[in-house]
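Report on one structure; see the data block that follows.
Note that one protein chain of the assembly has been removed; the remaining protein chains are unaltered in position.
Labels for the chains are A, B and C, by order of writing; each one numbers its residues from 1.
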Amino acid sequence: MTKLRMRQAVATALADEMRDDPTVVVLGEDVAEAGGVFKATDGLLAEFGPKRVRDTPISEMGFLGAAVGAAATGLRPVVEIMFGEFLGVALDQLVTEAAKFRYLSAGHYPVPMTVRVSVGAGVGFGAQHSQCLETWCYATPGLKLAVASGPQTAYGLLRAAIRDDDPVVVLEPRRLYPERTEVTTGEAGVIPLGVADVRRTGEDVTLLGLGGTVPTVLDAAEGADGWTAEVIDLRTLLPWDVEAVLDSVRRTRRLVIVEEGPFTGGWGTEVASRVAAELFGVLAAPVVRVTAPDVPVPYAKPLEERYVPGAEYVREQVGELISSGRLPKPWWEAR
Amino acid sequence: MTKLRMRQAVATALADEMRDDPTVVVLGEDVAEAGGVFKATDGLLAEFGPKRVRDTPISEMGFLGAAVGAAATGLRPVVEIMFGEFLGVALDQLVTEAAKFRYLSAGHYPVPMTVRVSVGAGVGFGAQHSQCLETWCYATPGLKLAVASGPQTAYGLLRAAIRDDDPVVVLEPRRLYPERTEVTTGEAGVIPLGVADVRRTGEDVTLLGLGGTVPTVLDAAEGADGWTAEVIDLRTLLPWDVEAVLDSVRRTRRLVIVEEGPFTGGWGTEVASRVAAELFGVLAAPVVRVTAPDVPVPYAKPLEERYVPGAEYVREQVGELISSGRLPKPWWEAR
Amino acid sequence: MERSLRNVPVPRSGSGGVMSTNLERRQQLSDPVGRLARMIEIREFEGRVKALFLEGTVSGTTHLCEGQEAVAVGLAAALRPTDPVTCTYRGHGVALALGCTPTAVLGEIMGRSVGLLGGVGGSMHLCDPDVGLLPTFAIVGAGIPVAAGAALTAQVRDRDDVAVAVFGDGATNIGAFHETLNLAAVWRLPVLFVIENNLYGEYTPLPRTTPISDLADRAASYAIPAEIVDGQSLDEVSAAVSRAVARARDGGGPTLLEMKTYRYSGHSRTDTGPYRPDGELEAWSKRDPITLYAESAGLLRELDAIRADVIAQLDAAVAEVKAAPAPPIEAMFRNVVAES
Partner (left out) sequence: MERSLRNVPVPRSGSGGVMSTNLERRQQLSDPVGRLARMIEIREFEGRVKALFLEGTVSGTTHLCEGQEAVAVGLAAALRPTDPVTCTYRGHGVALALGCTPTAVLGEIMGRSVGLLGGVGGSMHLCDPDVGLLPTFAIVGAGIPVAAGAALTAQVRDRDDVAVAVFGDGATNIGAFHETLNLAAVWRLPVLFVIENNLYGEYTPLPRTTPISDLADRAASYAIPAEIVDGQSLDEVSAAVSRAVARARDGGGPTLLEMKTYRYSGHSRTDTGPYRPDGELEAWSKRDPITLYAESAGLLRELDAIRADVIAQLDAAVAEVKAAPAPPIEAMFRNVVAES
């Protein structure tokens, strides 16, 4: 166990995999000489050299596509997409090529590629550099998607992603890069994809977080008054751990999903619809999605702070759900 | 009323809007001289000339971006994206630029652009030319999304989309292009965005279709035995007509959503999660999503036919839901 | 017919006060003193933004353009306010040059209600339809096709506007650049592509990402005219832009202009540019665009007075912005879609 900031945990995971497997290479804008704009690839160039750690031109379609070809023919590339929105200029290679290569090659050309993507609001980057965009990867059989929620998951999920034989997207909430906690490194620190993590047990409600909302949800549970919450870090969204969530909700009979993105069409709809259907008759209250409002991410600090759901707001929503048994209104409708 | 094939209904809608408004222009690959690969822009070049009807290079990012700039400065461009997957090379301009332009210009540069996109399986085009991909537009405040389900909706939604002052995506299920029905043209044929259509009334269940699944769902309701269904064509997914769906389900107390895409993360999760939450305690049975399995669209005919949910399968699922009150297993789990 | 009029951008009211309005400020560029003053304003403005960022008053990120002032001002001076311009996140200088007031630009950077967008956009998202500034782009290359689209409007509606896309050297490696230059050439659109070649894309020097050194050479792939321009010389910038604009207004189609320039600061935020070779900054400083222009325009002796004036106004603007409120929470819900 060592104390690591999340960005160091990422760099450590990369270095550990690169030491174990000479076919792992790292590509992206400013990942080599500069060690990444978020310093999440710091030190890799020095240790592994310019053949394996490469700065790219500003050509997301080009280098993501190159990673697909490299992965199909004998490397395990890890690509950094600096801000999630940049996938918008390269999505084809991820969802239409990489995700379907195994299928379209009768299994002969799997694509063991990892795409690291910084995401999320809370750092004042404005409407085009603050989204989470999980749903761009939705409805894409062949693709996996994991989301880091702090140093340990950043480390463990990334190592698992690199080892995975399919294309895996790992979202890294950028406001967590400076977070510093104890991290178990090495084999013991690897976190299998597709397995959720119960971070706290409780009785009255299951609080489900993903990525940046996991700290919020833990915080909310911590300060709860009059109820206790079981907190789950979903960790992987594609495929998500249906059994773990159902198990918990079967016990608590209430589910509140906390998302950072807009309400309409957010990732939580998948979980909410599934749980509501599978546990019909078991639930004591409707499944609640606590989200941001349906607006682009605003810049001004007080607005951005209001935009991202905070612990206090989560507690209010949960409290109201438990006391009334009815769907609480989101803050912007109560305005 | 005239009988039109869906592709003719599209061309007629375009021509009608172009006659009414000289700022409407049409751009896309082979839309001018050839009248579109699906003949949905046939005749426009002859009537409106090469200034307003333009063939483009194979440069989706370029011409979609040009449409954004044109829309912001005084035209109403209608762009044809020949197959939905091609949005994967141009998504940035749609979701990160167009959808946020109004916001990022304090309302001064709205983007009254329409993007017509052919989508869907059932014609043997294989894994990279058969998806619906509604969810690429999910969680994107500022964007609207309508889906044609036949000649009338293709006509009416497209005209509304062109008149709308925001960017609107209109998906056209390509297997319906040859469908021929009576179409009300002119003002009476315009269909407002955001309004669902009750296509058939019934008592026991609400069947919700969108685009290509609307004919399937009508068919399923037609041949139902022992139960009657209220059939809704959602018509617009962003924003969707929450009230119309809730109204219907409040009466029928059962909702079955029929989607053409994969189960995980499909568009129906949005509707299912919302309805399950709002009508908690009212529903007599869990909300069911009848979808395709989580695989890329297969080519071989018997496989593709099995992939897309058919009327018979919908009836089976509904029948089981009504008789057992429990969530039916999809066919691929029952295998 | 009537419906399409809704497309015409509604002029926004200037932020007013004793300061000049955005259109008056644009007009000031017709005069050498005005041009010199504007370059100095940009320089001093960016210095203040840097200080405010470092003291924590500006959050998020900023991309400064000190050293590139001649490109911004030379360009603006050669355009009409009705000519639509797309620009990048490194847009403070272009916005000020086009006429946006320091209060409105800084207001946006600081997320205040006096900002160009009332504070919902931030440093990377400036916009002012009065002076032709479309929303600036945080995605590399995204403004390039959008400018071509604005040119398409001019062509279809028979306006004689010329659209301009301003972007960096690094942006010439992204697909949108290629697709747009080709499209603009085929359609002979009245559009200028202006590369601010400041030798770096973020922390990476051009040669490590680009196998040619004169980016203007890429115009040959599209059979469009191109010029390499001394981006430190306001007069040369203006002259080159004027030539290209005249050709475009005349139906001669697009032009690619490569402005050779340099950014004195780092890429963004706290970057100080440690990746730059020793002496590079010093060498470029010897050809500082402000000094060069003051010399060539015979204004060296007025320099101090002009600077003092500019600083006084900027200090007032900073004070005004600092005193201005953040936007109300309500502001985040405006302008998402058309009000029905």
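Quick note on the criterion: a residue touches a chain if its C-beta (ideal position, glycine included) is under 8 Å from a C-beta of that chain, and two chains touch if they have at least 3 such contacts.
Fair warning: this is a prediction, and the values are worked out from it, not measured in the lab.
K.L.:
For the chain that's been dropped from view, list the shown partners it touches.
P.N.:
Within the full complex, the chain left out of view touches A, B, C.
K.L.:
Touching the left-out chain: which of B:Gly49, B:Gly124, B:Pro178 or B:Pro192?
P.N.:
Spelled out, the listed residue whose C-beta touches the missing chain is B:Gly124.
K.L.:
Tell me which of C:Tyr89, C:Phe137, C:Phe167 or C:Tyr222 is the one touching the absent chain.
P.N.:
In the complete complex, the chain left out is touched by residue C:Tyr222.
K.L.:
Considering the whole complex, which of B:Gly194, B:Pro298 or B:Pro328 touches the chain not shown?
P.N.:
Of all options in B:Gly194, B:Pro298 or B:Pro328, contact with the hidden chain holds for B:Pro298.
K.L.:
In the complete complex, which positions of chain C touch the hidden chain?
P.N.:
Spelled out for chain C, the touching residues are 173-179, 182, 185-186, 208-212, 217-218, 220-224.
K.L.:
Touching the hidden chain in the full complex, which residues of chain B are there? Just list them.
P.N.:
29-30, 33-34, 37, 55-62, 85-86, 88-89, 123-129, 293-296, 298-303, 306-307, 332, 335
K.L.:
Just the residue numbers, please: which parts of chain A touch the chain that's not shown?
P.N.:
20-23, 25, 51-52, 54, 56-57, 59, 61-77, 89, 92-93, 96-97, 100-110, 112, 141-142, 144, 163-166
Here, only the chains that are shown with their structure count from here on.
K.L.:
I'd like the Å distance between the centres of chain B and chain C, where a centre is the mean of that chain's Cα atoms.
P.N.:
39
K.L.:
Roughly how far is chain A from chain C, centre to centre by C-alpha average, rounded to an integer in Å?
P.N.:
Spacing between the chain centres: roughly 35 Å.
K.L.:
Which residues does chain A have that touch at least 2 chains other than itself?
P.N.:
Where chain A meets two or more other chains at a single residue, that happens at 61, 85, 88-89, 127-128, 294-296.
K.L.:
Would you pick out the residues of chain C that each touch at least 2 other chains?
P.N.:
Correct list: 120-121, 125, 137, 139, 175-176, 336.
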